[in-house]
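Handing you this structure, nothing more for now.
With one protein chain withheld, the remaining protein chains of the complex are depicted in position.
Order of writing sets the labels: A and B. Residues in every chain begin at 1.
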Amino acid sequence: MRRFTSVHDLIAGPGLTAALEDALEFARHPWINADVGRRKTIGLLFMNPSLRTRMSTQIAARLLGADTIVLNAGSDSWTLETRDGVVMNGSSTEHIKEAAAVMGAYCDVLGLRTFASLTDRTADYAEEILEKFIAYAGVPVVSLESATRHPLQSFADLLTIEQFKKKPRPKVVLTWAPHPKALPQAVANSFVEWMNVSDVELLVAHPKGYELSATFASGAAVTNDQNLALDGADFVYAKNWSSYEPYGQILSQDMSWTVTTEKMALTNNAKFMHCLPVRRNMIVTDEVIDSENSIVIAQATNRVVSAQTVLYHMLKGLA
Amino acid sequence: MRRFTSVHDLIAGPGLTAALEDALEFARHPWINADVGRRKTIGLLFMNPSLRTRMSTQIAARLLGADTIVLNAGSDSWTLETRDGVVMNGSSTEHIKEAAAVMGAYCDVLGLRTFASLTDRTADYAEEILEKFIAYAGVPVVSLESATRHPLQSFADLLTIEQFKKKPRPKVVLTWAPHPKALPQAVANSFVEWMNVSDVELLVAHPKGYELSATFASGAAVTNDQNLALDGADFVYAKNWSSYEPYGQILSQDMSWTVTTEKMALTNNAKFMHCLPVRRNMIVTDEVIDSENSIVIAQATNRVVSAQTVLYHMLKGLA
Partner (left out) sequence: MRRFTSVHDLIAGPGLTAALEDALEFARHPWINADVGRRKTIGLLFMNPSLRTRMSTQIAARLLGADTIVLNAGSDSWTLETRDGVVMNGSSTEHIKEAAAVMGAYCDVLGLRTFASLTDRTADYAEEILEKFIAYAGVPVVSLESATRHPLQSFADLLTIEQFKKKPRPKVVLTWAPHPKALPQAVANSFVEWMNVSDVELLVAHPKGYELSATFASGAAVTNDQNLALDGADFVYAKNWSSYEPYGQILSQDMSWTVTTEKMALTNNAKFMHCLPVRRNMIVTDEVIDSENSIVIAQATNRVVSAQTVLYHMLKGLA
């Protein structure tokens, strides 16, 4: 596997079912492939802060015997120019072409974390930064979240649903929830994309105006009635995102969309999910996230497993 | 040992005498337990800059065969909310509850470095941040300095005194010294706490108004006359701290408290100690800190040993 930027790379590689089986095996026996990464180095470039992705990828690499080097663009390293053909007489000190090529010359696998600009939708949805990085890296690249997707998160989410589901085809609700800042659509897009190829009944709930890009949402059932959506749900995945049209805007901070105990009472004793970091008492009340049905830490824990599975398939291909 | 936040955790664990013996053994033979941390990861979360704690803990972990992952809150990772029940609609992006639980899910042992707010004495002296972190981490936690204590430093200080003392019960003077910024009382509190359970004659010297919290200082002799204190001293430990009452204030920058060659002449050829970083020619003159009697680098070197001893007892308990 030369790239992991969406579920489609996994499907085209080992296959989703096989990858899920690998992941469940790694979850049970973390050290069973502790040599596949011997004398290999994984370089991780972060253009944004991160806790789970940063730590879980390092842990995953180590479980496979590989070393990691972590770099924060703009503080550890240089500010990156990502546009082509520009006269670099401004504040950006290095072009992503050289940064990617040099990191690729030093490392065996690279990871890149970037966020949506939320101002240039065309560039964001073309994944310009990630695709340039891949084009120039010369080695396999794993997305550590990009402008429009967060595939290691979604893989961990799917794995978590597999581990906690009580029926073959659970009802999974992705619900928008309020947040004080404009956030990317990446986690929501990606979750829908993964659920659409998995054996679940997905329903997306959001206020009017928060429709996701058709690229991701076209296969998914959608409602603007959160209560209706929650009825009988087995999993409730809360997440904020900003609007796709107009792009990157906060259209609502409607606190009636916060996931509360009363909302959870509408469900089939659903598990509560969130990718973290979460704004408590905006997205979800303390009572819900601190309840027994909250599986957010299990989700975060599975970030190690999803990263390990993806890196395993990349490293295996390098031998 | 599940927590190390003060000397009391060491006393309740292996015992102070046994721990000191372990430490002296590690100082002589650093690699004698190089497997106890095999396949273990120690996660270190810093809410403040650090040189000695950061490096010495990483070195100590490696001497035990363990891996470390270091995270700077607010730059590498998210800004942390530490209050309970708050609606997170401000600038803090992640609650310490999730941060601690996720790091605990990824790592086998955690370390946390935080400083006193110097504005909310009740919260600082309740060690709210550290105690919440411990409560939610789910794994052993070592304090890398907290609001009111710096136990790895004090353990290294005690070890240094053991190594350099020329009589069974040396006279140890902790003297306040001037500094341009308001600093926590943590190092002073902690030093007094450790000396109080050790075989030394402790005397604390500070200008009026700089009384330490009774919790820490109640067992210690105190004087406001630095010259009197220095008379016959075997060890002079200089340190600045801000006032406890009113809390966190600079009441004096009296340069007559700077430790000079003239001051050291009053002592019994005392060793000069400081935890570093030190403000030269404020806390101590160049002449004194650069003299043969200065053992500040030996103290810093012992930070590896104190961290190694504490981590050893934590990792041993995980097997």
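One rule holds in what follows: contacts are C-beta pairs under 8 Å (C-beta built on N, C-alpha and C of every residue); 3 or more make two chains touch, one makes a residue touch a chain.
Predicted, not measured: the structure shown is a model, and the values here were computed from it.
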item: Among A:32, A:69, A:182 or A:266, residue touching the chain not depicted; value: A:69
item: Hidden partner chain, touching residue among B:134, B:296 or B:315; value: B:296
item: Residue among A:103, A:129 or A:236 that touches the chain left out of view; value: A:103
item: Residues of chain B in contact with the chain not shown; value: 31, 46, 49-52, 54-56, 58-59, 62, 72, 75, 180, 276-282, 286, 290, 296-297, 300-301, 304
item: Sites on chain A contacted by the missing partner chain, in the whole complex; value: 39, 41, 43, 67, 69, 71, 74-78, 81, 84-90, 93-95, 97-99, 101-103, 105-107
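One rule holds for everything that comes next: only the chains that are shown with their structure count from here on.
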item: Chain A and chain B, separation of their C-alpha mean positions in angstrom; value: 39
